[in-house]
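Reading through the structure tokens given below for one structure.
With one protein chain withheld, the remaining protein chains of the complex are depicted in position.
Here the chain labels run A, B and C in written order, and each chain numbers its own residues starting at 1.
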Amino acid sequence: MVDLPYSEIARYRLMLLIRRFEETVEELFSRGQIQGTTHPCTGQEATAVGVCAALGPGDAVTSTHRGHGHFLARGGDPNRMMAELYGKATGYSGGRGGSQLMADYALGFLGGNGITGGSIPVATGVALAIKMQGRAGVAACFLGDGASNQGTFHESLNMAGLWKLPVLYVCENNQYAMSMPVRASVPIADIADRAAGYGLPGVVVDGNDVEAVQAAAAAARARALAGEGATLIECKTYRLSGHSRGDQRRYRTRQEEAAARERDPINRWRDRLFERGLLDEAADQALRAGVEEAVRDAVRFAESSPYPDPATLGEGVFA
Amino acid sequence: MVDLPYSEIARYRLMLLIRRFEETVEELFSRGQIQGTTHPCTGQEATAVGVCAALGPGDAVTSTHRGHGHFLARGGDPNRMMAELYGKATGYSGGRGGSQLMADYALGFLGGNGITGGSIPVATGVALAIKMQGRAGVAACFLGDGASNQGTFHESLNMAGLWKLPVLYVCENNQYAMSMPVRASVPIADIADRAAGYGLPGVVVDGNDVEAVQAAAAAARARALAGEGATLIECKTYRLSGHSRGDQRRYRTRQEEAAARERDPINRWRDRLFERGLLDEAADQALRAGVEEAVRDAVRFAESSPYPDPATLGEGVFA
Amino acid sequence: MREISYTEALREALTEELRRDAGVFLMGEDIAAYGGAFGVTRGLAEQFGPQRVLNTPISEGSFVGAAVGAALSGMRPVVEIMFMDFIGLAADQLLNQAAKLRYVYGPQARCPLVLRTPTGGGRCYGPTHSQNLTAWFLHVPGLRIAAPATPADAKGLLKTAIRDDNPVLFVEHKMLYGRRGDVPEDADFTVPFGRARVARPGTDITIVAWSWMAVEAEAAAVELAGQGIEAEVIDLRTLAPLDIGTLVESARRTARVLIVEEVNRTGGVAAEVSAQLVEQVYEYLEAPVRRLAAPDVPIPASPPLEKAMLPNRHTIARAALEMVQGA
Partner (left out) sequence: MREISYTEALREALTEELRRDAGVFLMGEDIAAYGGAFGVTRGLAEQFGPQRVLNTPISEGSFVGAAVGAALSGMRPVVEIMFMDFIGLAADQLLNQAAKLRYVYGPQARCPLVLRTPTGGGRCYGPTHSQNLTAWFLHVPGLRIAAPATPADAKGLLKTAIRDDNPVLFVEHKMLYGRRGDVPEDADFTVPFGRARVARPGTDITIVAWSWMAVEAEAAAVELAGQGIEAEVIDLRTLAPLDIGTLVESARRTARVLIVEEVNRTGGVAAEVSAQLVEQVYEYLEAPVRRLAAPDVPIPASPPLEKAMLPNRHTIARAALEMVQGA
């Protein structure tokens, strides 16, 4: 799916795709087309795309409960993703996983996670394997500001620090963990500063600037490939949507949200592309139409796909 | 038991008592008088005594698997401690807990812990209660260098940082977690530096200097009582004994141990007391004899105590 | 009495106990402004302040441990774990601290801690947001376990749990939150631990269930009555202590027992109930004790798969019918 090697326009298109995908999913949920729950990453497109743009095909990515953007940025097929949300047999997990649990190992995308902080040790172990196998590669581990308070964060970064593992810990600080503002859950200004406790470099980056994210990730990746170990990259961003569907957002003001919308990462990238002469209105419209069409296709694909046969329920628990 | 308010001589006597208690316990184990296992704190007497000397009667102490010194320093009765090691009905836990699980809530000593890092959140919750109840008090939480790698360390210090809880996290860095040298389990020079990740002050202190430990603990306590929150105090010390009985100490050299013995905290304190004219040979001998006698008494008490009646096995699971 | 929902009943219990005892406080993720993922604590932070309705960071292992420490220090924490699926993170603190302290340290150690947690499927939340791991804690001496199925029991058992001096695991269910029922208004209304609820009396078969499955079993009994079969439905209400006496008495009368639960079949609560019943009423039984439970697979998100996985009134009625007719 991805127009490798993530040209400026490709990154723009991916960000649009993620945005449109998430908006559509929210609509479908509120129309009752999709069951369960979902965590939209609206507003955080630049972190997903910036990091994935810095990765190579042999790298691995672990994601979170808010993982659609990570997956799309890594090349996930919107059709199979949407089908998974619908609980259809054609979904990435045949409908078993839903929003939080889809993966494509061929793409090096090892899946989201229903457990906040649950993927941090897993990514660390992936990096351990990469190192043991002598492969050139890194593990990119997305995690939230809230997840940085889990014990697994500490334990994993410690192991990465000890063993100089090739990991990029990408903390998407979107200012909230569900309803908890980061200032109420992390008593320091920058989560990146926690890296020092593990002998790792910690970097703060504007998470709404796709180029800045990409540059930080590329530098961290180069460092990891050179055998110098892991980096913690804190991407300051904002979750424009609610935590999950049904969130009344009583814990923050609409003004705050409006101010955050001014810093929308997609608009910022668009403006820069315009400035650089890489994009004009017509091209922008065409890209948007294309993305719109891709997401519509995904919905059509999902809706026309069959549900899994209940008779298969018991299959595949064991290898 | 404690000759409050921990005069210089009282501290010296306590350190001697701890040393003699631990040596005796090791002997008793090797003679098969005691079953189970034990973790001697030989060489770490100054941290236990220094911290407890800085505490007040309304404070609470949580300990570790290596907790005899903490308990004695807090005023624990050697008789009931020894009886507990023997598994006798007169022991602090009626024989149920053994070496790692004895407590005296009246003394504010909430017990050791069989789970490395297990008491860190408990102490944090004690401090939360103290704060909620508006009491003047602190929780002193002993933990090892190895325990500083547990997730509970991170999670607990984070809560303490957020809520400005009155806790003294006392990390006894005795250079080893069982066989793991601290440099192989912590990738930074000073564990105290981890405090910064939680907005807490981190202090390094010579853990073999009872006055230095006491001063650091007193300062941290004053800070906590003033509502300014927790402190992480790293006491650099050395575990002179093996990790537990049966430890061959294959992971370190005898030279290293000999060098460490040069820095024995008891000798250092003794020399200082001599310098200050607070102690002379005769007084020292008398103190040693007294301690010797106290430990012999404890053994006699334990040996002459009855075992718990097996018929009581099922009692007291619930309040 | 008036009809309120299970959620309102829980909130009422919390409100009354917060009011009654200054030692009671709530802690958990997003329980203040957000009111918890299922709204149980909505409005309580406004009413009692952020100290007594304390939002925690995402640190299940340690905020449960902190609750232990607070409980030991004279407080009565009521902790929420947002989904029981996450309880593995706090399992050590429950197992090795909360549950053991009293036994080891004696009366000096009092650990009045309640851990409330939503459980169960039926909402297509998928493999890590639908589990009910209560069976693990049945195997931990020193913990009490309540799992109310009605609004009245939700209120009465939660109040008992908060007043109890032991650690209590309090198991809620997502499908129950919205259900309404009569609940006493009396602030001293409590429901004792260790007494099962006979949800419906009957003579032909005993159906034992707990949590949401008690509701489904009652509905199954209605279906069965249409076919002339009178099923006695017993809702366990508390699993520790387990009211084996009521089950034994019923089993002796009906001579047939079907145990229903929503969780994975192997190693579930039903296994224990089955084993105890066989030990005690073997000679009275006309058929082997049967278990109806979920198959041994993670619970899938897809609606038809989730539906196929979980027992419901129809599969319960069918299983009961087979047992009665098979005799």
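Things to note:
Just so it is clear, a residue touches a chain if its C-beta (ideal position, glycine included) is under 8 Å from a C-beta of that chain, and two chains touch if they have at least 3 such contacts.
Just so it is clear, the structure is predicted and the values come from calculations on it, not from any experiment.
Every shown chain touched by the omitted chain in the complete complex is listed here: A, B, C.
Although one chain is not drawn, the whole complex shows that of C:G106, C:P127 or C:G181 it is C:P127 that touches it.
Within the set B:R13, B:H70, B:K88 or B:R268, the residue that contacts the chain not displayed is B:K88.
The set of chain A residues touching the chain not shown comprises 60, 62, 93-94, 96-97, 101, 103-106, 110-111, 113-115, 118, 120-130, 132-133, 139, 151-152, 155-156, 158-159, 162, 316-319.
The chain not displayed touches chain C at residues 61, 85-86, 88-89, 91-96, 99-100, 103-104, 127-128, 133, 135-136, 138-142, 240, 242, 263-264, 266-272, 274-275, 278-279, 282-283, 287-291, 296-298, 300.
Remark: the residues of chain B touching the chain excluded from display are 35-37, 87-88, 91, 94-101, 113-117, 146-147, 149-151, 177-180, 184-186, 247, 250-251, 307-308, 310, 312-314, 317.
Here, only the chains that are shown with their structure count from here on.
If each chain is drawn as a node and touching chains are joined, the picture has every node linked to every other. Ranking every chain by how far its Cα centroid lies from the centroid of chain A, the top place goes to B. Between chain A and chain B, the centres computed from C-alpha atoms are 45 Å apart.
Separating the centre of chain A from that of chain C, both taken as means of CA atoms, is a distance of 36 Å.
Residue positions of chain B with contacts to 2 or more other chains are 151-152, 155, 158, 162.
Of all residues in chain C, those touching 2 or more other chains are 57, 59, 61-62, listed in ascending order.
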